[in-house]
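Here's the structure we're looking at; comments come further down.
Heads up, one of the protein chains got dropped from this complex, but the rest are sitting where they should.
Going in written order, the chains are labelled A and B, and every chain counts its residues from 1.
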Amino acid sequence: MAKRVITLNVNGTEHPVQVDATDRLIDLLRDQLNLKSVKEGCSTGDCGVCAVLVDGKLVNSCLMLAGQCDGRRVTTLEGLVDDPTMKRMQGSFIANNAAQCGFCTPAMLMASWDLARHSAEPSNEEIKVAISGILCRCTGYYQIIDSVREGCKRGEK
Amino acid sequence: MSEQASKLLDSLKVKAERGELLYIGENIVRVDSMEKVLGSPVYTGDLLPKGTVYAKLFHASVPHGIIKRMDLGMARSRPGVLGVLTSKDIPGLNESAAVLQDRQLFADPVVRSTGDILGAVIAETSPAAADAAGKIEVDYDRLPAIFDPLEALGPDAVRIHEKGNIARQMKIRKGNVEKGFADSEFILEKTYRTQFQDAAPLEPEVGLAIPEDGGVRIIGSMQSPHHTQAAVAKVLRLPPEKVRVIQAVTGGAFGPKSDETPYDVCSTAALAAVKFRRPVYCPMDREDSMIMHTKRHPFVISHKTGVSKDGMLLADESKIVGDTGAYASLGVFVIVRATFHTVGAYEVPNVKADSNLVYTNNTYTGSLRGFGGPQAVFAFESQMEELARELGMDPLEFRLKNMLVPGKKNATSAVMDASCGLSQCVEKVVTSSNYREKAARYRNQMGNVRRGLGIALLMHGNSLGPEGNDYGAVHIEVLSDGSVSVGSGLTEYGTGAISGIMQVASSVLGVPLSRFRLERPDTSKHRESGPTVASRVVVIGGNASKLAAEKLRSRIVPIAAGLLRVDPKDVAIADGVAFDQRNPSKTVQWETVVAEAYRRGVSLREDGFFMAPPAPWDQEVGQGTPYVQYTWGALIVEVEVDLGTGSYRVVGAHAAYDVGKAVNPGGVLGQIYGGTVQGLGYAMMEELLHKDGAVVNPNLGDYYVPTSMDIPDEFKAFIVEVPGPLGPFGAKIIAEPPIVLPGPAVRNAVLDATGVSVDDLPVTPEKVLMGMKLGPRARSR
Partner (left out) sequence: MASLELYSPTDLNDALRFMEKEGRNVTIIASGTDLLPRMRRRKVSPSVLLDISSFTEDLRYIRQTNRAIHLGALTTITDLLESPLFDGKLSIIKEAATHFGAPQVRNVATVGGNICSAASSEDLIPVFLSLDASLKLVSSRGERTVPLENFIIGKRETSIRPSEILTEISFNPPAGDSWTGYEKLGRRNILITAIVNEALSLTLEEDLHTISSARVALNRVSGKIPALAAKTNGFLEGKKISDETITEAQRVLSSELSLTSDFRGSGAYRAEVARVYLRRLIERCSKQIGGHF
């Protein structure tokens, strides 16, 4: 297939890009747009470290063909670097030792940010569900859950 | 006294009076936290220069055979392909083996497992390389294959290696088991089995090679840069100085990244980089990794154990067989640790153990967190449970009677000293879990949902022990702006241990960790420090760091003394301020002292080197002191079982570990939580399966790693501190131990709830239900 041009909005900027049929959204984001926070851990949609927001919903970017993304709005961690909610969440992750090897951390932050937008006081169960599609092999999840709970609280510095 | 002065005193002097140390025992912000929460491009795959091409490894499709013909023509002609590398393209030695030289980089002509790498396609893009790799055709003369290690031991078994199928043997001969059995009131013989576990770090193994200066610069995801350097140099036939290896930020490891796989990906990338004069990225995707990297050894362990009438262990005889797959890798040491831990955390006066590390045609096995400990302890803790029930004794009481305490001897006849904190660990978890009250209550349960409790105790020998010299080097340099740069061949891959050794230096120097920077481990800058394995960083690296920091301090203090105009013995440094202990308002900033040092030409670089004392033991009888100190632990798990389906969940986990001194308590807890959950995966749901030698489930959709929905409802973790003789400030290792106990604790809890003894891991709902149907407590409707 000849390359096709699509245009998508990534982190607030319109990007016309050329994609092959086999390119996945993760390839577009990492290789063409240099957004390295998006990680590839399993290539089959089972680990979640590639998770980004597409049209406001958390999605595994390794399971979306780039060619299906024309006109969509994508948000990665890089796009939230100045967002106050994300900054609060990142601070909470640091303070609560939520990042060990760090490979799942961007995806965990995206899922947590998504939760924080909807809830200032999520229950433990709600937090676990929000991150249930992202595998972490290092932390056992507890310190991540603590981080998210604290990071969701509003009205902090 | 000024506020600052009193703060400084608080920080330093008062702490010292309380027996506390500056910054030690405090939760720190790890030096690498910021880059991780920012999603910074610091992993190998984020660092590809322009013009990088891709290598795709391809592997064997039969478990045992001789390559007759490899047809590369179609692959070579695919669009975007630069070439295909095989054994013929290796200028040096076709070897990629960690210990025994029994393995090639590219198998030729003998293939011993479907995980054997045959070569690599080099192409402009990753899809092009993968596509071409799929077009390679190989014909084999097939040989009979063995998948059961017990079969491999048989006299007529086909020889997988020339020297036969036994890669290593180990023995323990302590006391006289025959006499012990003769004195026993009761003897139990049982066999236990464990499965292949995959480490499944979220970042699979990857390597990047850039040609330069008549050699290569390699950046990769690994645990041991110097070992990788040596391996690649051998393959490329280059002097080691021409192979520079830098460890990039590594997305988890757990063992396999200290075995052959980093050599494989880095050697492949390097070969291609030199041949095609391009940067080459050789990534394994998840499937590649799960087929081609080392797994945890499955073990078959038989125990014959004798106890006295009043429940004292008298004798144990074990036959231990570890399946090392097609190649030995680190199996030669896994079998050693497993053997030394064959009776776990208990005193048994008469111990006989015979271990065999056996080749099969399964994919190969090597290092994985715990390193033989999980298998050995699963077997013996299960045996302890069975014995308690046969004797009609409470499982906790039976364990308390026999567990190691100061003065008692373990399986190698090492005498436990005052640094044994096992009983403190047990007490913590028994109290936290409300064990005694619940155990009594759970004896009379009705209905289809039942609860049960399981206990397991841990003795875990620290550091490399019997595997060789245990040493490490740490380099510290105070830069002209006062920041402190630390470098080592020891690596960080999530454990937080490197921050821990920096925390040690921070404490000695009196400078907060926020002023420290970590250098990426680099063979051109840092001394060889052995592999970052066996949880040795805090103990070995911590000591090296302490030594380097102390040497630096001894040069800095006289300079500060001069600036403060006091006697050097009155100088203290805390929070980046040097001050007169007798008059704390007299201060000078760290940066000022450093500037003065630079002005005077005083060197502010130092190397610390630490080697653990020798750990002598007799190879013939497995007796002596193979480990210089031990980490202790206890875990109680409470499960709730659905008797109708056999499925269960862990409702509570209570864990306590004696870590000697928790340098960074938050980090220690992180290791306890993470290791326990990984151990629960091993206990409940993880199983890498082979069928006719091919991996059945090399992906994370069919291989089940615990998710956030699978963790215990309640998890209480406790740090116990009984200082040990080896580590800085008495520290003991923590990175591996927490993975060991969940296997038997879960198994024993399920037994408690259902009456079903599951003797082979993982404890699946099917085994539980089918066990109930066979046993006297079958209950399904």
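Basically, a contact is a pair of C-beta atoms (placed from the backbone, for glycine too) under 8 Å apart; a residue touches a chain by one contact, two chains touch by 3 or more.
What you are looking at is a predicted structure, and each value in this text was computed from that prediction instead of being measured.
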Partners of the unshown chain among those that are drawn: A, B
Full-complex contact with the absent chain, from A:8, A:29 or A:64: A:64
Contact residue for the chain not shown (choose from B:521, B:706 or B:727): B:706
Contact residue for the chain not shown (choose from B:5, B:110 or B:770): B:770
Contact footprint on subunit B, counting only the chain that is left out: 78-79, 127-128, 130-131, 134, 287, 644-645, 647, 649, 684-685, 689, 696-697, 699, 701-702, 704, 706-707, 709-710, 764-766, 769-770, 773, 780-781
Positions on subunit A where the hidden chain makes contact: 1, 4, 21-22, 24, 43-46, 48, 51, 57-60, 62-65, 67-68, 70-71, 111, 129-130, 132-134
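Just so it is clear, only the chains that are shown with their structure count from here on.
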Inter-centroid spacing, subunit B versus subunit A (mean Cα positions, whole Å): 29
Subunit B to subunit A touching residues, read off their complex: 27, 29-30, 32-41, 43, 45-46, 127, 199-204, 249-254, 285-287, 493-496, 666-667, 669-670, 673-678, 699-701, 705, 707-709, 711, 715
Residue ranges of subunit A in contact with subunit B within the complex: 20, 22, 30, 34, 36-37, 39-47, 49, 76-78, 81, 90, 93-97, 99-106, 109, 127-129, 131-145
